[in-house]
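Notes for the one structure printed next.
Presenting chain A:
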Amino acid sequence: MTDYVPIRARLMVTTEESPGLATLHLKVQSETPFTFQFGQFNMLSMFGIGEIPISIMGWQDGLLMHTIRAVGRVSTAMIGMQKDQELGLRGPFGKGWPLEKFEGRDLVFITAGLGCAPVVAAINYAVAHRNRYRRIVILQGVKHHNDLLWQPKYDAWRTMGDCQVLLAASEESKRKHHWKLGLVTALLDDAEFDPRHCAVMICGPEIMMLAAMPFLQKHQVRDEDIYLSMERNFQCGMGACGHCQIGPHFVCRDGPVFHYPDVKPWLGVKGF
Partner candidate 1 sequence: MSREIKLNVPFITRVEGEGALQLSAKGDEIESLQLQIFEPPRLFERFLQGKPHTDVADLSARICGICPMAYQLTSILAMESLFEIELPDHIVDLRLLMNLGEWLQSHALHIHFLAMPDFYGYDSAVQMAAKHGDLLTRGMQIQEAGNTLMRLLGGRSVHPIGLQVGGFAALPDKGAWQHARQLVNDAIPAAIQLLQWTAELPIPDHSQDFTYVSLLGEDSYPINGGNIACSNGLTITAQQYPQHFKEHHVSHSTALYSLVDGQDYLVGPLARVNNNYRTIPEHIRHLAEQCGLEFPNMNMFTSIQARALECLWALFEAQQMLQYDVPKGQAHVPYKVREGECSFCTEAPRGLIFHHYELEQDGTVAKCTIIPPTSQNQARIEQDLKQSVKQYGLHHSDNELKLFCEQVIRNYDPCISCSTHFLDFTITRQ
Partner candidate 2 sequence: MLQRPLKVAIHKLTSCSGCQLAFINQGPKLLKLLEFVEFTHFIEAGLFAPDQEVDVALIEGSVSTHDDLKRLVNARQRAKLLVSIGACATSGGVQALRNMADDKENWKRAVYAHPEFIEELQDCTAVATHVKVDFELWGCPVTQQQVTECLRQLHAGVKPKDNAEKLCMECKRQGNVCVLITQQAPCLGPVVRTGCGALCPSFGKACYGCFGPSEQPNCESLTNRMTGFGLMPNDIVHRFAAIHSQSPPYQQQIARWRLQDLEGSD
């Protein structure tokens, strides 16, 4: 849609999801409709402050949604924006989850950390197009159970037919209803899906991805059915600035969603 020069996007509503985390609903000031894939991202910029990559959460009532966690300079400034303030938007960039390819399969979503936006967006899509997919398995790990965002969403998914939602808390001392103690990878033992007809989508820290692999192998999931959303430093979002390289890949251009076999040699290698 745009590459080097941003277009304007006006902030219509900010929904605070939890302290330090908010969803911005943006009205994109453009003639052409904004089309994107789940898993793609935009480069959002604030005047005089900076530009950062943010995954596309969704599109609702003509507004584009981005969920942003305040971790540093730019992200903090963004979630503090006032209604009607404008920011710059470039995108969408990169490759998203190839959800059409997964039709007719079981979908397994594995996420760790707080609010893994690209995965939630994909779940939303799968749920909206429920009949195209078979079973949906959602595994989410957090530190404390109240770190879980969109709790109502998880509850709703859980009650949906043919959908399994498993939650794990790693730093909790007491087990809660629906919750397991430990890391998200441990949930894989309880996950029920058809490893021959599935697509696994993972988003989170690289160590978690690495840790998940032996469990998936145990389930006899094939490498080619696994997809990962990777994160690196982005300056341009267009495969030019060189910051996001993992081995031969430019994460912004060849990813951020990767087919596991493509990045397998590089995953978890320190320094790449």
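Quick note on selection: all candidates are chains of the complex that A comes from, given by their letters.
Keep in mind that, in the parts below, a residue touches a chain if its C-beta (ideal position, glycine included) is under 8 Å from a C-beta of that chain, and two chains touch if they have at least 3 such contacts; residues count from 1.
Treat the numbers as computed from the prediction; the structure is a model and nothing was measured.
Between chain A and the candidates 1 or 2, a touch occurs in this complex only for 2.
In the complex of the two chains, the chain A residues touching candidate 2 come out as 48-50, 73-74, 76-77, 80, 82.
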